[in-house]
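I am attaching a structure below and will ask some questions about it afterwards.
One chain of protein is taken out of this complex; the other chains stay put.
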Amino acid sequence: MTKIRLGMVGGGQGAFIGAVHRIAARLDDRFELVAGALSSDPARAATSAAELGLARSYADFAEMARAEAARPDGIQAVSIVTPNHLHLPVARAFLAAGIHVICDKPLTATLPQAEELVEAAARSRALFVLTHTYAGYPMLRAARRLVAEGALGKIRLVQVEYVQDWLARPVSGKQADWRVDPAQSGEGGAIGDIGSHAAHLARFVSGLPIEQVSAELHSFVEGRRVDDNAHVLLRMGAARGMLWASQVAPGFDNDIRLRVFGDEAGIDWCQSDANRLRLTRLGEPSQILTRGGPGFTGAARVPAGHPEGYLEAFATLYADAATAILSGTMPPDLPGLSDGMEGMRFIAACLRSSRADGLWTRL
Amino acid sequence: MTKIRLGMVGGGQGAFIGAVHRIAARLDDRFELVAGALSSDPARAATSAAELGLARSYADFAEMARAEAARPDGIQAVSIVTPNHLHLPVARAFLAAGIHVICDKPLTATLPQAEELVEAAARSRALFVLTHTYAGYPMLRAARRLVAEGALGKIRLVQVEYVQDWLARPVSGKQADWRVDPAQSGEGGAIGDIGSHAAHLARFVSGLPIEQVSAELHSFVEGRRVDDNAHVLLRMGAARGMLWASQVAPGFDNDIRLRVFGDEAGIDWCQSDANRLRLTRLGEPSQILTRGGPGFTGAARVPAGHPEGYLEAFATLYADAATAILSGTMPPDLPGLSDGMEGMRFIAACLRSSRADGLWTRL
Amino acid sequence: MTKIRLGMVGGGQGAFIGAVHRIAARLDDRFELVAGALSSDPARAATSAAELGLARSYADFAEMARAEAARPDGIQAVSIVTPNHLHLPVARAFLAAGIHVICDKPLTATLPQAEELVEAAARSRALFVLTHTYAGYPMLRAARRLVAEGALGKIRLVQVEYVQDWLARPVSGKQADWRVDPAQSGEGGAIGDIGSHAAHLARFVSGLPIEQVSAELHSFVEGRRVDDNAHVLLRMGAARGMLWASQVAPGFDNDIRLRVFGDEAGIDWCQSDANRLRLTRLGEPSQILTRGGPGFTGAARVPAGHPEGYLEAFATLYADAATAILSGTMPPDLPGLSDGMEGMRFIAACLRSSRADGLWTRL
Partner (left out) sequence: MTKIRLGMVGGGQGAFIGAVHRIAARLDDRFELVAGALSSDPARAATSAAELGLARSYADFAEMARAEAARPDGIQAVSIVTPNHLHLPVARAFLAAGIHVICDKPLTATLPQAEELVEAAARSRALFVLTHTYAGYPMLRAARRLVAEGALGKIRLVQVEYVQDWLARPVSGKQADWRVDPAQSGEGGAIGDIGSHAAHLARFVSGLPIEQVSAELHSFVEGRRVDDNAHVLLRMGAARGMLWASQVAPGFDNDIRLRVFGDEAGIDWCQSDANRLRLTRLGEPSQILTRGGPGFTGAARVPAGHPEGYLEAFATLYADAATAILSGTMPPDLPGLSDGMEGMRFIAACLRSSRADGLWTRL
């Protein structure tokens, strides 16, 4: 089995999500990282590439796209792990060069950028994968299948939350700085960084579009220019929902919980207990479904009782991306461009709704 | 120690909450139930009273108020456990007779009724206790003290939910019928029956008033005339909050969770693990405070590790009521008339907001 | 419904378990406490009785038994809540007087005393109830029924633990002193005080006798004359088991866990989550059975989701005792004399085995 040749833009020394992408790409042995433009600082880019043992290091992503496209052994796909405002130009360059793109979320920093990206993708035959990590969790995929098969009946309620506390005080550092700078991150703070994940999960599992939102975005830490807490009500067809994204909730380091209720059954999942899914059919005791356990039909690298976590979920997206690249078709559970657009519309609608004092706003 | 002579209106055979009030009144041995008008149906009232061994049974609450007030050994307090629309007339009769009232929540069926009740109480020297059960849970009292002492810093967020599934399908029966009939229960369904508890908890622990709400009340079950799910955003001074009350969420039989976050610390409590409270100070590991454990200062009937539950929480309200009756002063943790009024304003504001498509509405 | 007239021996001011018995007796309104010899110190007995509003107070239990038996309105039953070494003389006196006995565990301080008690009971028509609290937990009764109905198949394993930390350091005070004094408590420390509960649970749910034990009793706190930790292997017919009872395990205040496994299914219960029982049939997802939830057939005072705890479990034993007294027959889930004898044999066998360096020892 030949490995897919992979490049990376962003993700130099000290970057969190770049390292995660690299582990994820490596875990199932489907990719080989051979080239990178790891930093906008050329010296740092070179040092980082040397540390990682990359075959080819570039000071500039545009040059990298051109050069790799020209090589017979050039990269087949690129991972984009820059701050959000660079997603568009970087993705455009590689899509134009016919190189598949695996891009971190959210899609771009702004909705107009996202629309430009969609156009760029339409002109390319390359695929576009968006790494909404949580779509890689086996029990969330199981939940999605249960909903799709009708096990919950008609969906009534979607309750989702993504809660952190690391921005409860003013902080600085590589991770924090760009995330609270609207120029790099986009106008949304918590709503963009983690709310977009939560919104994706709500749609991913329920199978329903978010049609309208009523949002209250708030910034609790003095001087912060973006929201650090988002309260959002959702209308998803006939279903109703609540979404809470917060970065200022002491005691919650990265807690995600999703509950979906239909007229026949409900499900409950949280990331801190990621290998289990509680399913309750009305009038029956709750059942605890487990990754690898009885009735589980998804993929599992290790048997039930051997916990998988965040990195495995991420790796599953890369495994799906490999399948997509080799087959030319996106697998159904793998987030892509339309998911990214939905996320950007969601962020934009929340911003508009919040500015209009919670007016129900169409996406 | 002489026991307080207690009467009861409502709570005949088959009633859920009447039996709970009787156990709660008995548990700490501060009350003796001696009289009752247990049902609006005279035969049922008599049978129920005989079953309970009551000294005096009445067919009519007004007659009971008059007769008991006239007796030297008449009741000192009455428990009102009727459907909501009867709270006002019954309470008015006993308050007028100078008999203390212990009333189930919500205060009344409608806001105008509540205002009438406040006037009636103002004309009486008798006390008015409202049984917001959850105010009796030791760890919620501990949480309230932590907030009041400033352990959480300035409060930023209040997230509360009260979730059931028993009305997920059309149901009938003694418990369900009056709760989904606006004439008996009031215009609010879930928002009145359980949302009022959640709103009280939010205020009880955070110490903040609910000033504005943006609500989406929804009725999922066909033909139901009141809401069975309520999504509410809260503005509580500088704090923001979310309240979810649902009766249609399969897998949740009576789950209450309260989380309050300040700029220094956060707390997390749920009824299914009622004897513990998680406290997290920023930058420190979470602590698990326990009823009766290290640092616990409240009352506990049994040592740590011997779980207390719902009935004990309810009994604590009765113990407080006994203290109130004997001392003439309401203890600070015991809900009363103003809490009831706040609850009614909350319900009314949610109804108004929901009809105005989520418009932020002052209480 | 007339209440049963109840007396109490022991349980004066400051006593833990006496207060628990009184709440338990009161909770379901089946008993009325009218007489007591609440302390061996006459002054304290009188003060305690006055505080509780008892109709009749005695300085001496023997006198109490005689006097009450002679009165037409004398007590019908007595609760014995003294230190263990007094269980025999007190029980003998009341049994001889034809008064039903509700006795705290363990049965007596020593096995010979237990044998004397059995003889005394054989000469009386009065009933003997032993308050093994945990036999009152609804989900343990449900577990017992599941085993009895064969839902687990043939039982293979019984794992039980009862873990505390309150004696991890040398302590003194009313609760501790007699429990670590062999003259009052019996030769067993942890094995007698809490190990006897654990052994009862193992038998209660599995339906199997404990036939042999291999024990290591240990005393970790310097100067302590009884064991504060007990490790015991069990042989129960073809099944095997482990029992751990400890009073020196920091972080466990009163944690009881029971797991029983058959060749078809297993169950898992712990007191800190007392309203749930996990049942797993081989090849199926675990089910979470709940008190009052789907399929639950036992008694429940309040609906599912309203947690019941330790006091309600204790009250259920009193409710059963009331049924026993009125009907003359012990209900099948109510522990009695033979359970007490089994417990005493268990303690004695553990002591013998431990002294013989863990030799497998028959009960």
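Letters A, B and C name the chains as they come in the text, with residue numbers starting at 1 for each one.
Everything that follows uses one rule, which is that a contact is a pair of C-beta atoms (placed from the backbone, for glycine too) under 8 Å apart; a residue touches a chain by one contact, two chains touch by 3 or more.
As the structure is a prediction and not an experimental result, all values here were calculated from the model.
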Quiz item: The chain left out here touches which displayed chains?
Solution: A, B, C
Quiz item: Quick one: which of C:E116, C:E216 or C:D273 touches the chain that's been left out?
Solution: C:E216
Exercise. For the chain that's not shown, point to the residue among B:I288, B:L326 or B:A356 touching it.
Key: B:I288
Self-check item: Touch criterion as defined above, residue of A:G150, A:G207, A:G237 or A:G305 at the omitted chain
Solution: A:G305
Quiz item: Can you name the residues of chain A that touch the chain not displayed here?
Solution: 1-3, 16, 19-20, 22-23, 26-29, 51-53, 164, 166, 252-255, 271-275, 290, 292-293, 301-312
Quiz prompt | Residues in chain C touching the chain absent from view | solution = 156-157, 159, 165, 168-169, 214, 216, 218, 220, 229, 231, 233, 240-242, 244, 246, 248-252, 259, 261-268, 278-282, 286, 357-360
Quiz prompt | chain B residues touching the omitted chain (full complex) | solution = 278-279, 283-290, 293-295
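What we mean here is this: only the chains that are shown with their structure count from here on.
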Exercise. If you connect every pair of chains that touch, what shape comes out? Choose line, ring, star, complete or other.
Key: complete
Quiz prompt | chain A-chain C separation of Cα centroids, rounded to whole Å | solution = 55
Exercise. Let me have the rounded angstrom distance from the C-alpha centre of chain B over to the C-alpha centre of chain C, please.
Key: 35
Quiz prompt | Inter-chain centre distance, chain A versus chain B - centres from mean C-alpha coordinates, in Å | solution = 42
Quiz prompt | Shared interface positions of chain C, touching two or more other chains | solution = 290, 293
